[in-house]
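A single protein chain has been removed from this complex, and every other one stays in its place.
Labels for the chains are A, B and C, by order of writing; each one numbers its residues from 1.
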């Protein structure tokens, strides 16, 4: 990240609170404290990207039984309908019946949400969730 | 906060990320950056209190129609059953039919969750939510 | 609820799924299955009230140390500034230092969120959360 313009800020914090947070970050596997705080900051900013309907990336996870009549066809049709926004798909065979499919979707937050609603609401999908991620452009 | 043992930590952070977070904190009405970061840290720690089944405080919000037969009695009975944990109640008349009741509950996280389940699951309660707060003891 | 216009709908559902859900509702303390399903439905609808910026009720929970200089004054001033929306307050003394305060706030979803941001962002507030409830008008 050669061109990064690093700054160093100081925050005042109660020692006891810092000690507890150091315990938290160690438990979470963070190697340093700045990284843990930066992650909290980035999380707050990603939340705002979605609230303000900016360009975002989301991952939609679906679990379904591939024996369900016409389900694969329906999902495939839907995906083609939204092909401009769906970057990529990962398909995992969980067992002889169940599939998990993850779609990476990019677009305005409201569009990504609508696509997720349609996928998750398709008859035969037994579980569906949208995970709100980011293009990373505004984060560093 | 006389006896507080303040420390000052420095974190290195990309300037662009800091600028965006400063925008976020201004929008949220924070008067300074350290306070906003401390809030993110405390949030993470409160989450852990609940995960580790420590002593916590929660607020349970219920909305219900007070005309529902025997509902007030049932809720009252339940509250007395858990009287050792329920610190206090606030009752608001939303309109001629609907009441909102907020209970402040203190105890082990698992106990507070069980009380919330019972209240929210009572027939006639049209909305119920548990908000996970803290005794504040471990925070500063 | 004399005037209620009850209807009876049938849903087809796999027996195994229903059995598992019956286990879930028993554990949550529900006395009947219809009530548990109605609660899931109402939850989904309350989420939509907030998304569509309708008139809502929210409860804001704050935890703070009342020794913090000028904090009580600041919160009080803020509450007066938003007096038109804040219906009621409950104040609990958690210990010799910590207070918990629950405010019941009513208004457009965006206004209630803004009030929550301001309260939670006030310096000295160690924990703050908004719980999204409902006026109950649209639910039954």
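By our rule, contacts are C-beta pairs under 8 Å (C-beta built on N, C-alpha and C of every residue); 3 or more make two chains touch, one makes a residue touch a chain.
Given the structure is predicted, the values throughout are model-derived calculations rather than measurements.
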(request) With touch as defined up top, name the shown chains that contact the chain not shown. (result) A, C
(request) Since one chain isn't shown, list which residues of chain A touch it in the complete complex. (result) 1-2, 25, 27-32, 35-36, 39, 42-43, 46, 57, 59, 61, 63-65, 67-68, 87-90, 92, 94-95, 97-98, 100, 102, 104, 106, 117-118, 120-123, 125-129, 131-137, 139-140
(request) Determine and list the chain C residues touching the chain excluded from the picture. (result) 4-18, 20-21, 24, 33-34, 37-38, 40-45, 48, 138-140
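Note that only the chains that are shown with their structure count from here on.
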(request) Chains touching chain A and chain B alike, please list them. (result) none
(message) Centre to centre, using CA atoms, which chain is the farthest one from chain B?
(response) A
(message) Suppose each chain is reduced to the average of its Cα coordinates; what separation in Å results between chain A and chain C?
(response) 26
(message) Need the CA-centroid distance for the pair chain B / chain C, whole Å please.
(response) 10
(message) Two or more other chains touching the same residue: where does that happen in chain B?
(response) 42-43, 139-140
